[in-house]
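Below is the structure I would like to discuss, written out as structure tokens.
One protein chain omitted, others in place.
Our next item is chain A:
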Amino acid sequence: MERMVEILKKKFGDCIGKSSDAIPRQLHIQITKDVVVKISRFLVESLEMRFLFLFASDDRKESHCFHLRYVFSIHHLDQFIVLCAPVREEDVTFPSLTPFLPRANWQEREVQDLFGLVAQGHPDPRGLILHEDWPKDIYPFRKDFVQSGKIPRQKGEYIFEKVEGEGVFEIPVGPVHAGIIEPGHFRFSVAGESILKLEIRHFYTHKGTEKLGEGKNPNQLLCLAERISGDNSVSHAAAAAQALETLCGIQIPKRAQCLRVVLLELERIYNHMADIAGVVLDVAFGFGSAQLARSRERAMRLNERLTGSRLLRGMIVFGGVRNDLLDLDMKFLISEIREMKADFDEVIQILWNVSSFMDRVQSTGMIKKEIVETLGGTGPVARASGVDRDLRRDHPYAIYHELLFMVPVFTEGDVESRIKVKMQEVYESFKLIHEAIQGMPEGNTCVAEVATLKPMRSALGYVESPRGECFHWIATDQKGKIARWKIQSPSFSNWPLIEYAVLENIVPDFPVINKSMNLSYSGNDR
């Protein structure tokens, strides 16, 4: 990694400042803001790195400036690079990456809304996170934002992009939907049945979670992390816990690592079962959806039996796992997953032979590989479009590096291949739980001495959640309190893809496409 810093210094000279590799596999490099685009272009094009996400923090108290951080990964080296560019209070502009890297689009708009920094050269600078009734000059993520009483609502209107022409009309859907799902707005422009354009307008469930986490103690932060997206409770909590542990340099006991794998895979199983059940329900195949909903309930009851919570909440704590699994529970878990696998297998076999089901899912909601790569898609959605990427394998955490598993990849990119990826992953998860239990050593499930957070540190935690790559970045202030918590949820990366997935499809297929991607609104809006 030292060589890389040298290469950068040679090429960009004084624009490259201090670098720090205090945290293993996470290299921090200070840069100046005006070369952000040049360096990013160099990293992505010449060094074949992947841009993950960017975010801001308000450090005006310590260093009189805001900081923008750009996170890149080198997947064949298991290494993350964090570029850190200061933005002074007097000049709050920064050059926009979006024209070069379209996946930075929402992220830069988020920085604009929450911090009041201005992305110069952004092709679409409309408001994103805060809706139009939010006052223009109030930026909630700045440290000097104090909420006293209600924030007044102001008048304003969101302008949707228009498609014009003969026979083109708009269908507004949401935020309150017809089914039992979360709120969000979809604006379809259609000609007849087929969709010409879809614009999504989300962030109805924005709860300011990242801001709420500031100043919290580690376990309270994890409680909050579990409630970012209910069905990804373990993933978010594990990613946040990892960030905190990396930040303090804590190595959690091996038994806790094994238990975390078991919990993460249990979560994947019940999520994927629900997703497949949802698609089957949306194509009106009652038998399949009832059977899969039953399997899913069985998985949730297993969660309940093992942890006391149907969503596996309250298990991940700072420094390990709260409750150990007893031998009795382990035996029950092993016998239960064996039966669940046989049961799931039977239903899937039947499903794959029903032509009315296959007709609806094949070649529906195609997403091309190039679109996924350009917009930074992740998880099963990316893997169904031929993007072979999985954090568990590429940047292993917990004990994934010791486990043998396959990462299913399909190339068609339609609803069918997304279901196939999820189906295969369920089988792999069954296997992984088995392996993790078999290799589980005796010992503690939590570090004996729970350390306090170290001051002025920051670290990245990451987990491959059922929906894809989930990153948490946590920084502490001078007193060792949490000063900034950034959540990069897989839904935030994947939502823009749906605008492309539905093109040239018919409106009645939208629910099927939406369900096959199964993105979280709450995880996206935070």
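Keep in mind that, in the parts below, contacts are C-beta pairs under 8 Å (C-beta built on N, C-alpha and C of every residue); 3 or more make two chains touch, one makes a residue touch a chain; residues count from 1.
The rule is simple: contacts and distances are computed from a predicted model.
Between the listed names "Xanthine dehydrogenase family protein subunit M", "Rod shape-determining protein MreD", "4Fe-4S ferredoxin-type domain-containing protein" or "Monovalent cation/H(+) antiporter subunit G", the UniProt record for the complex's undisplayed chain reads "4Fe-4S ferredoxin-type domain-containing protein".
Looking at A:D21, A:D78, A:E199 or A:E297, the residue that reaches the missing chain in the full complex is A:E297. From the set A:Q220, A:T374 or A:N444, the residue in touch with the chain omitted from the display is A:Q220, counting the whole complex. Among A:G230, A:P396, A:G439 or A:G480, the one in contact with the hidden chain is A:G230.
For chain A, the residues touching the chain absent from view are 130-131, 134, 140, 145, 147, 150-151, 153, 175-176, 178-183, 203-209, 211-212, 216, 219-220, 223-224, 227-231, 233, 274, 287, 290-291, 293-294, 296-297, 300-301, 304-311, 313-314, 322, 346-347, 349-350, 353, 520-522.
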